[in-house]
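Mind looking over this structure? Questions follow.
Of the protein chains in this complex, one is absent; all others appear in place.
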Amino acid sequence: MFEVRFHGRGGQGAVMAAQTLAEAAVIEGNYAVAFPFFGAERRGAPVLAFTRIDAKKIYSKTQVYAPDCVVVLDDSLLDTIDVVAGLKPDGMVVINSKEKPQDIDLGKEIKTAAVDATSVALEILKAPITNTAILGAFAKAAGLIRIESLEEAIKRRFGEKLGEKVGERNAMAARTAYEKTVIGKSKGIKKLESRKQWLPAYQELPVGGALFEGKTEAGLIGPGSFIENKVSGWATFRPLRDKEKCTMCLLCWFYCPEGTIVRISDRGDLMTNYDYCKGCGICANECPVDAIKMVRARV
Amino acid sequence: MKLKDLPDDNLFTAGHTACPGCGAAMSIRNAIRILGKDTVVYVPASCAVVFGTTFPYGAWKVPFFHTAFENTGACLTGMKAAFEKKGKNVTAVGFAGDGGTYDIGLQSMSGAAERNDDILYICLDNEAYMNTGIQRSGGTPFGAWTTTTPVGKEVQGNRRFKKNLADIVIAHEIPYYATLSIGHPMDFIRKVEKAMTIKGFRFLHMFTPCIPGWKMDPAKTVEVTKLAVESGMWTLYEVENGEKKITYKPGKMRRVRDYLMMQGRFRHMSEEDIKKLQMWVCRKWNLHYGEKGAPEVCEIAPPEEHHAVTEEHREMHGP
Partner (left out) sequence: MKKVITGDHAVAIGAKLSRADVVPAYPITPQTLIIEHIADFVNDGEMDAKFLTMESEHSVMSAAAAASAAGARVFTATSSQGLAFMYEMLYATAPLRLPVVMVNANRTLTAPPGIWCEYNDSMGVRDSGWLQVYVEDNQEALDMVIQSYRIAEDKRVLLPVMPCIDGFVLTHTVEPVEVPQQQDVDSFLPPYTPDIILDPERPAMIGTLMPAEYIMEMRRQTADAFESAKKVIQEVNDEFAKKLGRNYGGMIDTYRMEDAEAALITIGTVTSTSREVVDDLRKAGKKVGIVKLRFFRPFPSEELRKVLSGVSAVGVFDRSISYHGGGPAYNEVRSTLYGLMIPVINHLAGIGGRDVTKEQIVKMFDLTLKAAKGEKVKEIYWHNTRGETV
């Protein structure tokens, strides 16, 4: 049995990628299942999906804990998530990154296939939806599924849902990424520390799950504690404001859905806290004097 | 309150998990900072429960309560009664979606409105069940794609026009009803402030674009809202003790087509359907502003009616 774990963000199509991989495996005569981790996903939030492939029927209905391969659709996830957790020692990572495998620090030296799937997607699909491109990289790296089967699966699944043209374009994205994938070994320097989680025993859980503002070893909890949740990784773009042009009309400060543009009242100025900027671009779109432009969040 | 006088307090903090460009998050964040600290919030089942609270985290810095989907009116009634009994001066505010208001929560909202309970009901109208993944609600506009009004070979998109919720709410003879747009900040601020000062059942109807549900660029949330108003798809007005007042009238009526083409949910619409929707908007324009819409927009030939009553039908059932 071959088990794959996909790490992505809501909207990048991790679930669709897992399903498409399963379909490609079935096209080749295998049995395969794909399933999401049913979280409360919004666009941009980290999500998980899984694919299991075997020659015979798969009965296991649990999540995947020791994958043979981890697919990372968005390398910004590396900042907050230990993507190699549980990965088998002879396993591999397929990652969307501008960098070469040997320059990617996964906290573990491990077989790694890298491709700049975001650029491929932006070029071919005109949107940063990297799921089909990354599957191309998977086909190259894992040697488990032929690229032709994958193209077929993509055409079927995407074509059925979004029309033939979209299916073909996505198959092209996979093929392009397949050609561009570089295989090597990752760096293992950084100490991996997954985010601490407050996991009280039932006796310690507040009665009825009702929470006041509070602090635990894992950080703040209760009202207002979402500030613990840094969402900068969600952003593909981020705003740059030209102070000279800015008239302090405050529209961006009003419109920002995140509240990440703040007034520095003593200096009569604005500041953007990128920790909470999801890069929606409303501020740039609405600025009456074009003082804000959106730039790629990670170069 | 002027824009610059808005408090800096984030009573709905950053780090919440709404999608980038979320119109609901934008509306909640601004409404709650105008309403201030002495507020208790009820949120029925919706995106706002999910992106605003995920145990043990929460974005709300005012008390938050949630139980179910269809009971915003009743829960606000209950909590307000408790506050009144204890002699506490607290604003009870509900943030319900269009599904939670137009559809499943209509009865509960109506009960609270009819009793004129002293509560503030805010409807975040994004025109479909977005939390469950974009299904049609009574608030879904004509022609719109949703997963339950798909663009099929036989039938394309929603075949009914958006339910006239405003008149249903106003018919309860409540002290205050107003429509709001996040694209019109001064109007938005003034109406939230006004709703605060009035006693009894107040209803703020907020137009809140949904990026994945409307299939659009997240940067365009405000732009599309403005265009909704300019085209007449959304009208900014208020009804205070039965007196209706238009609070903003577009200088020039924009074509509904311009509004539709910004959003993937409408892009499949046939010329015939766009005409139908345009005529509906023109009628609405006439009703609201007491004048005909722009001639170049509204003086169009009515679309051919494919589903018209047939001769055979007339013979059988009369005209």
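Think of it as A and B in the order they're written, each chain with its own count starting at 1.
Throughout what follows, a residue touches a chain if its C-beta (ideal position, glycine included) is under 8 Å from a C-beta of that chain, and two chains touch if they have at least 3 such contacts.
This is a predicted model, so every value here is computed, not measured.
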Contact residue for the chain not shown (choose from A:D79, A:E123, A:E160 or A:E213): A:E213
Identified contact with the non-displayed chain, of B:K61, B:H205, B:K226 or B:K284: B:K61
Interface residues of subunit A (partner: the chain not displayed): 39-40, 197, 199-203, 205-213, 222-223
Subunit B, residues in touch with the chain not shown (by the definition above): 37-40, 42, 49-50, 53-56, 58, 60-68, 70-71, 73-79, 81-86, 88, 90, 107-108, 110-111, 114-115
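We take it that only the chains that are shown with their structure count from here on.
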Of all residues in subunit B, those that touch subunit A in their complex: 3-4, 6, 8, 10, 12-23, 25-26, 29-30, 47, 50-52, 54-64, 182, 185, 211-212, 217-223
Subunit A residues within the subunit B interface of the complex: 10-11, 40, 42-45, 198, 209, 211, 216, 220-231, 234-235, 250-251, 254-260, 262-263, 265, 273, 275-276, 278-282, 284-286, 294
